[in-house]
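Every protein chain except one is present and positioned as in the full complex.
For clarity, chains are labelled A, B and C in written order, and residue numbers in each chain start from 1.
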Amino acid sequence: MPASKDSDAAFALVRATRAFDTVRAVDDVTLSFARGHTSILIGTSGSGKSTLLRLLIGLEWPTAGEVLCDGRPLRRDRLLETRRGVGYVIQEGGLFPHLTVLGNLGLLPRHLGWNAVRVHQQALELAELTHLHPRLLARFPAELSGGQRQRVALMRALMLDPPTLLLDEPLGALDPLVRHGLQEELREIFRRLGKTVIMVTHDMAEAAFFSSRLILMRRGRVQQDGSLEDFRHAPANEFVREFLAAHRNLPDEVA
Amino acid sequence: MPASKDSDAAFALVRATRAFDTVRAVDDVTLSFARGHTSILIGTSGSGKSTLLRLLIGLEWPTAGEVLCDGRPLRRDRLLETRRGVGYVIQEGGLFPHLTVLGNLGLLPRHLGWNAVRVHQQALELAELTHLHPRLLARFPAELSGGQRQRVALMRALMLDPPTLLLDEPLGALDPLVRHGLQEELREIFRRLGKTVIMVTHDMAEAAFFSSRLILMRRGRVQQDGSLEDFRHAPANEFVREFLAAHRNLPDEVA
Amino acid sequence: MKYRLAALLVCTPLALAAQTAGTPTVDRANTPTVVIGSKNFTESLVLGEIARLAARERGIDVQHKRSLGGTRILWEALRHGDIDAYPEYTGTITHELLHGVPPGAGIGALRTRLAKLGIGITDSLGFNDTYAIGMRDKEAANLHIRSIDDLARHPDLKLAFSNEFMNRADGWPGMKRVYHLPQNARGMDHALAYRALASGAIDAIDLYSTDAEIAYYHLRVLKDDRHYFPRYDAVYLYRLDLDRRAPQFVAALNSLVGTIDAGQMRAMNKAVQIGGQDPTVVAARFLGVQAGGGSIDNFWPQLGRYTLEHLALVGISLSLAIIIAVPLGIFSARHRRLGEVVVGLTGILQTVPSLALFVFMIPLFGIGAEPAIAALFLYSLLPIVRNTHAGLCGIEPSLLESAAALGLPSRVRLWRIELPLALRPILAGIKIAAVINVGTATLGALIGAGGYGQPILTGIRLDSIPLIMEGAIPAALLALVMQGMFEGIERALTPRGLRLRAQG
Partner (left out) sequence: MKYRLAALLVCTPLALAAQTAGTPTVDRANTPTVVIGSKNFTESLVLGEIARLAARERGIDVQHKRSLGGTRILWEALRHGDIDAYPEYTGTITHELLHGVPPGAGIGALRTRLAKLGIGITDSLGFNDTYAIGMRDKEAANLHIRSIDDLARHPDLKLAFSNEFMNRADGWPGMKRVYHLPQNARGMDHALAYRALASGAIDAIDLYSTDAEIAYYHLRVLKDDRHYFPRYDAVYLYRLDLDRRAPQFVAALNSLVGTIDAGQMRAMNKAVQIGGQDPTVVAARFLGVQAGGGSIDNFWPQLGRYTLEHLALVGISLSLAIIIAVPLGIFSARHRRLGEVVVGLTGILQTVPSLALFVFMIPLFGIGAEPAIAALFLYSLLPIVRNTHAGLCGIEPSLLESAAALGLPSRVRLWRIELPLALRPILAGIKIAAVINVGTATLGALIGAGGYGQPILTGIRLDSIPLIMEGAIPAALLALVMQGMFEGIERALTPRGLRLRAQG
């Protein structure tokens, strides 16, 4: 899906660059993310995936080029609205240490007028989805394990059921069992509710499972944008081939 | 390898329990970790893997049972020595925000009398190992990507070349390419230098690659302790079977 | 629950203040037959207690309102019948209370004049408490100095006198003239003079002839051979209607005439002021009677009044400061440039000395509690503004970003994220301000705001450690209580999540 200013794009980058001093974390990238579709960002560590997500939500501003939201340039004075329509899972969680899990989940909904019962109900539903024991809702972030915290961060992004989700390695710290189940259910939700999803992951199997559109980045630039099949059969360059080959499968039955 | 007080064990837990209020994060666990070997902890999120590592290094103390280090009970007044012999990678990195990467790496070595040149040399060598650009040594943690930070945390644990390594999901945020290479090199180092390693990972392929001893945990208890073959052919219970089945491989060539 | 933090922070001191304002001032309990008053220095207090105990021995129900104030207050109280008797000095009566009495008038002359006002006077109790000149006994012995005359032979002696003594025509200027003294004297705060004398920094000072320190510091009182200093014989003044209402009491007073010499008075002053003994006990020992209970009826109510006044000063000014300074701190954290200016200005306020600040306050607020509160308010700003600023700037940036990414408006971020996370330094600032405020409020007494400063200032002026302590100890306790209170608030407000280690 080549970059274009099609009005159906929820987000788009037009020749966007974000430089830190000499480093270009995102380098002249043009991409558009279609509404209702799931796109996967993959790439080497430090290739600019997180920075790209941060650009979309106005946590970072391009040093050159443009970021479009719903076809219009992102505006500082309308960030609040933009952000409320987006569920964003930071790579490191970003949970508030002084609030319980429920407090973290309810922060924005309560501000928007939800009552406590509704918040609690929604939290319980999401806890079931993420296999989080409801007892943990009363805990503080510091009392959770790494994987539990990651699931809370995901739940927080889903609380308002936003049309768009930006997920930065949302399942990276989860064990295979929980992760497997969550993958199935999330994909089902994304499809059924027509969510626009941009997800970063390092797991090729997960990437392929969620979407037929993978975007492979390296040093701030997009290397290839297409399906796993394209990557396999028409790799854009040697790097793409290497990247695919690096996936380590379980050893065969008899080693 | 059943639990025993064999003097060859670098670390051992004897009926150790760590309870938080009502939750038993580690529940009556007896395990011993042989010197020079690599053991892998796997298990569901919140099953007590991190807590187990924290027990070994005295960041947490058992509410019942005992922790042995070199065959003797862990003592508060000798923690400093114990910890210096151990390289520990926290799940969240734990880098000091006010120090550069090099400052973080050199903190302990400088205190132990290394000169700046030696610190720098060692840092460069480790940077090469972890595929981290040397330029990044002058950066502050906040200026790194998630994967870069994780590699710095690993480097910090390796700086003094300690005989023992406790690694809590040390490669979880890395892309397949870097991760693949690093796995090979780490395994080579562990073997060659006879390191005692206890590693937590959620990646079954990675687990099997590093060691023939996997310890599967659930709700604070050890479910099975053995090789991948044992898990496959003689699963201790239904949970073990399920856990293995949850691993998602890359889809076949033609989906 | 949303504004729990703000509410608690602001309301606690305000509640204190409100509670205070509502309480009526000390109520007059059931009035006993006879009321004795005393001035706010040790000797007067002891003489009051002696009179009370002597009367009690004769079975008269006597109340002693101690440390009521200065001469003028006691005199007015006596004339209006608020009290029935108090100890006074002839010199004071001559110079300050009656008009047109010749300086050398005897007690007989005074009695005639006072009678016209309905006031009676006893004969001298036996000692003369006038100005005198004191030196270290050792040095005086070495130099063979016995009288003021002898000073003229030692022009190198360093003299330092209280400012009052320096300025009064009947003080140093006259003395220098009468005794032809060659030295030049310098002015020195009287509270400090004794210490300077004892340390050898100066050689002679003015003092009162019954001061407790004379014995304590081993001083020699120089003889006033030329009778330069007027007589200040101790007497009791009393309402003449007592002759009818309580003749036994008047008899008790008269029984004390001529019984106390200067040495005894000095010893009693010393026992109270330096030995820290109870004036009642000292008086009883002198009379050879039992001290008995319920002695000084006025101590607790008075302390209560000081406390209420002090609480009002501190409570109101601190509440206002919190209400203003926290937003200022927030502002200065938000706008770096302008913020520096704000913090700088609150800093400048802090450098204005309190007396100078009072000078500027009076045209705005008059005299009393208001200017004191205004000044205390201004002095409380800096620590709170500065710490609010530092606290907000110290929040982990990733948490701020996380809050922004959620789409929370900045007001909600402030209340739900930033203020709770900066709570510890903000409260530290408030605690600092509270303690400084309690301390500075003692200066309020300078412009009639009352509070613990009253006994402290009087104590400093009278060089009475017990009187200083009467204000200083409650002030210190109040500071501890306020700190404890805010510690409690901190514990209540700090979510458990912030006290936990983060783990993996």
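Heads up, the rule we're going with is that a residue touches a chain if its C-beta (ideal position, glycine included) is under 8 Å from a C-beta of that chain, and two chains touch if they have at least 3 such contacts.
In this text the structure is predicted, and so the values were computed from the model without any measurement.
Colleague: Looking at the full complex, which residue from C:Ala198, C:Val289, C:Leu303 or C:Leu414 touches the chain that isn't shown here?
Modeller: The missing chain is touched by C:Ala198.
Colleague: For the full complex, which residue in C:Ile148, C:Ile205 or C:Ala475 touches the chain that was left out?
Modeller: C:Ala475
Colleague: Among C:Ala251, C:Val352 or C:Met485, choose the residue that contacts the chain missing from this document, as touch is defined above.
Modeller: With C:Ala251, C:Val352 or C:Met485 as choices, the missing chain is touched by C:Val352.
Colleague: Suppose we count only contacts with the excluded chain; which residues of chain C make the list?
Modeller: 72, 76, 95-96, 99-100, 164, 167-170, 173, 176-177, 180, 184, 186, 189, 191-192, 195-196, 198-199, 201, 340, 343-344, 347-348, 350-353, 355-356, 358-359, 362-363, 366-367, 382-383, 386-387, 389-391, 393-394, 396-398, 400-401, 424-425, 427-429, 431-432, 435-436, 438-439, 442-443, 446-447, 453, 456, 459-460, 468, 472, 475-476, 478-480, 483, 487, 500-503
Colleague: Identify the residues of chain B touching the omitted chain, counting contacts across the whole complex.
Modeller: Touch set of chain B with respect to the missing chain: 57, 59, 79-84, 86, 88, 90, 92, 94-100, 107-108, 111, 140-143, 145-146, 156.
To be clear about the criterion, only the chains that are shown with their structure count from here on.
Colleague: Looking at every pair of chains, which two share the most C-beta contact pairs?
Modeller: Of all chain pairs, the one joined by the most C-beta contacts is A-B.
Colleague: How many angstrom between the C-alpha centroids of chain C and chain A?
Modeller: Those two chain centres are 69 Å apart.
Colleague: Provide the list of chain B residues touching at least two other chains, using ranges where the numbers run on.
Modeller: In chain B, residues 50-51, 91-92, 168 touch at least two other chains, as defined above.
Colleague: By residue number and range, which residues of chain C touch two or more other chains?
Modeller: Within chain C, the residues that touch at least two other chains are 502-504.
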